[in-house]
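Let's turn to subunit A:
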Amino acid sequence: MSYAAQALHPPAPGALFAQQPPAAGGTLPAAGQPTDTGRRHIGDVILDVRNISLRFGGVKALTDISFNVREHEVRAIIGPNGAGKSSMLNCINGVYQPQEGAITFRGKTFKHMNSRQVAEMGVARTFQNLALFKGMSVLDNIMTGRNLRMKSNLLLQALRWGPAEREEIAHREKVERIIDFLEIQAWRKTPVGRLPYGLQKRVDLGRALAMEPQVLLLDEPMAGMNVEEKQDMCRFILDVNDEFGTTIVLIEHDMGVVMDISDRVVVLDYGKKIGDGTPDEVRTNEDVVRAYLGTSH
Partner candidate 1 sequence: MLYRENGQFKQSYHADLQIFPVLQDRVAIQLLLVLAFVAVPFVASDYAFRAILIPFLILSLAAMGLNILVGYCGQISLGTGAFMAIGAYAAYNLQVRIDGMPLLVALIGGGLCATVFGVLFGIPSLRIRGLYLAVATLAAQFFTDWFTNRVPWVTNNSSSGSVSVRELSLFGMAVETPAQKYLLCLSIVVVFGLLCKNLVRGAIGRQWMAIRDMDVAAAVIGIRPVYAKLSAFAVSSFVVGVAGALWGFVHLGSWEPAAFSIDRSFQLLFMVIIGGLGSISGAFFGAAFIVLLPLLLNYVPHWLGLPLSTATASHLEHMIFGALIVFFLIVEPHGLARLWLTAREKLRLWPFPH
Partner candidate 2 sequence: AEQFVPLLVYRTGQFAPLGIPWADGKQDYLKLINARDGGVNGVKLVFEECETAYDAAKGVECYERLKGKGTGASGFDPQSTGITFAVTDKAFNDKVAIQTMGYGLSQSVDGTVFEWNFPLLGTYWTAADVMIQDILKKEKGNLKGKKIALVYHDSPYGKEPIPLLQKRAAKDGFELVMFPVTPPGVEQKSTWLQIRQQRPDYVLFWSAGVMTPAGIREAQASGFPREKMYAIWWAGSDHDVKDIGAGAKGYNAITIHNSAARDKVHDDLKKFVYDKGQGTASDASQVGVMAHTRGMMISMLQVEAIRAAQEKFGKGKTLTPEQVKWGFENLDLTPERLKALGFGEIMRPVKTSCSNHMGTDWARIVQWDGGKWNITSDWYQADQALIDPLVKEMSAKYAKDKNIKPRSC
């Protein structure tokens, strides 16, 4: 199939990444690759957070938090505002350095994570307060996600010669698939700053997907969307999870979404863990109900 043909005919749902060549860097999970959609086997612990504490001056954002994430699962983190959910993600991908505790990823333990290392290990992330590159187009934003995999050096790029050009096109092809997948073709060349909020969230997701991550950290990906859009977003997330086996860590305030799509839920309150378990367990946990869910649910 020519490039053009691929661009013009979006892959059928589920075909995303299907034609993935065995990419360098072991992006495809070796074990547990699904042969069939919808039958994920949840694997071993891939990410283990141990006794994390994080303080900002007097503010205790996180106190002694431990939980783990298993391969291929959808793990939700919930909790009231200011509970420390975003801070937790920030610790995992090295934006914040917790004062205490350690994080184990695929058997390797880190006291401090460094953003680049984390990215190289295959962890991608979306942000609560959009952190898109405002001055760049949708396409370029998502292309930055491919950055880690682009190898040609500065000189080759300046000359845009042979390998550099081929590489650019190869990655462009991948990115186009993500664009198709997220259904944002029409905005390909629009500067992201001009997009409405909801679409920006999608681009943010696209950028993270472009990294072909093993673990995807999503910080309120559905804030500011209506039900229909949330449904779309859920599909995107579940598809990535199903098809590709990507492990998902999700922060979300919409309980409907959390209860429906997550396998296990951690509940934080004032920086402390107050609950951990399957959606049903959490739903009935008294502490959780008091601190977060309230009586209306």
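For anyone wondering why these and not others, all candidates are chains of the complex that A comes from, given by their letters.
Note that a contact is a pair of C-beta atoms (placed from the backbone, for glycine too) under 8 Å apart; a residue touches a chain by one contact, two chains touch by 3 or more; residues count from 1.
Keep in mind the model is a prediction, meaning the values are calculated, not measured.
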Looking at this complex, which candidate touches subunit A: 1 or 2?
1
Which subunit A residues qualify as touching candidate 1 in the complex?
2-4, 7, 93-95, 115-116, 118-120, 124-125, 127, 131-136, 140, 143-148, 150, 152, 154, 157-160, 164-165, 168-169, 172-173, 176, 207-208, 211
